[in-house]
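For this view, one protein chain was removed and the others were kept in their places.
The block that comes next holds subunit A.
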Amino acid sequence: MARYLLKRIVTYLVMIFLVTTAGYFLAVKTMNPALLEQERIPRPTDEQIQQNFASLGLDPQMSAWDRYVQWLSNIVLHWDWGRSPNGAYINSEFGQRIWVSTRLFLAAVILSLIIGVILGVISAARQYKVSDRLITGYSYLVYIIPAPIGYFLVQLGAVAINQMAGERIFYVTGISSPGVAPGWPTVVDMAAHYLVPTFCITIMSWGGYQIAQRQYLLDNVNADFVRTARAKGLTRNQAISRHALRVSFIPVAQSIAFTIPSIFAGGFFAEAIFAWPGIGLWSLEAIGKQDVNAATATLAYGAVLFAVGAIIADIATTIVDPRVRIQ
C-alpha cells in the first residue's frame, strides 16, 4: 500500500511539474506587464521599466528559457515563487489567501459528497416515487444552470431576504466585517460570512454525486448477492445499506478526483461573485495585470488539489473495496 501510494505520488509530482512548466511558458509568451506599465502617470521611461522589472526577476528582455531557469531555481533552492509586477511576493500573497480558499473548498467538497451520496441512496431506494423525482429532477436542473449564475441568483435571494427582514441576516460579500472583537465574536462573524458561499457551492455540486450514486445503487439493488441477503431474512433497507451500498459507492469514490476541478472552478466563480479575497479572485485579478508568476502559482495549486483528490480517491477505493489488492 505504502509503496503503491509512493509511486502514485511520484507520478503526480511529475505531472504537476509538467503542467506548471507548460503553464509558465504559456504565461511568459502571452503576458507582457511592461505594456501596462506604460499607461502609468507619469509615464516611466523604457529604461526605468526595464530596470524595475529586472530587479523583480521579471526581465522582459531575457529569453523565456532563461527566465524559466531563473524562476525554477528560485523555487527549488529557496521555495521562492517570484514576485508580482507591483513588487509583492507571491509566497506571502499566496499564503494569506490559500487558507481562505482551501477552507471554502474543503467544507463544500465534504458537504456536497455527503449530501449527494445520502440523497442518491434515498432516491434509489424510492425509485420513481415523488421524493425520487424531486431529488433527481433537482440534480438535472442544477446540471443545466451555469455555476456563477446559480450563485448570483442565490445572492439576490439572500439580499431580498435581508431587505424583507429589515436587518442583515446573510452576509453576501466579503469574508469578515471590520472591527469585530477577537475571540468568539470573530468566529461567529466568520461563520456568518462562510454561510452563503458554502451553501451555494454545496447546492450546486451535490447533483453529480446524487445521480451517480442513484445509478450505481440501482444497478446493484437487483444483484444476486442482495437477493441472497433478502432471502436470509434482511429487510430491504438492511440489504441495501449493508450489501448494495458498499459496492455501489466504489465508482463514486473513484470519481471524487475528477470532480475536484469543477469544484475548484466553482470556487473561482464563488469568489468572484461574493468578493472573497481567495486564490480565485486574486489570480483572476493578477492575470488581468499580466502577472506571470501569480498565474503559474495558481496553476500549480489547481494541479496539486487535483492530485490530492486523486490520491484520496485511491485510498477511499481500497478502504471500501476489499477486492482491490494494491501491489
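The definition used in the following text is that contacts are C-beta pairs under 8 Å (C-beta built on N, C-alpha and C of every residue); 3 or more make two chains touch, one makes a residue touch a chain; residues count from 1.
To be clear about the criterion, contacts and distances are computed from a predicted model.
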item	value
Missing subunit (named according to UniProt) among the choices "NADH-quinone oxidoreductase subunit J", "Cbb3-type cytochrome oxidase component FixQ", "Peptide ABC transporter permease" or "Aspartyl/glutamyl-tRNA(Asn/Gln) amidotransferase subunit C"	"Peptide ABC transporter permease"
Candidate in contact with the missing chain, chosen from A:9, A:195 or A:265	A:265
Selected residue (touches chain absent from view) among A:90, A:147, A:256 or A:313	A:147
Of A:190, A:234, A:284 or A:311, the one touching the omitted chain in the full complex	A:284
Residue numbers in subunit A that touch the chain omitted from display	11, 15-16, 18-19, 22-23, 26-27, 29-33, 35-36, 127-128, 140, 143-144, 146-149, 152, 156, 215, 218-219, 222, 258, 261, 264-265, 268-269, 272-273, 283-284, 287-288, 290, 295, 298-299, 302-303, 306-307
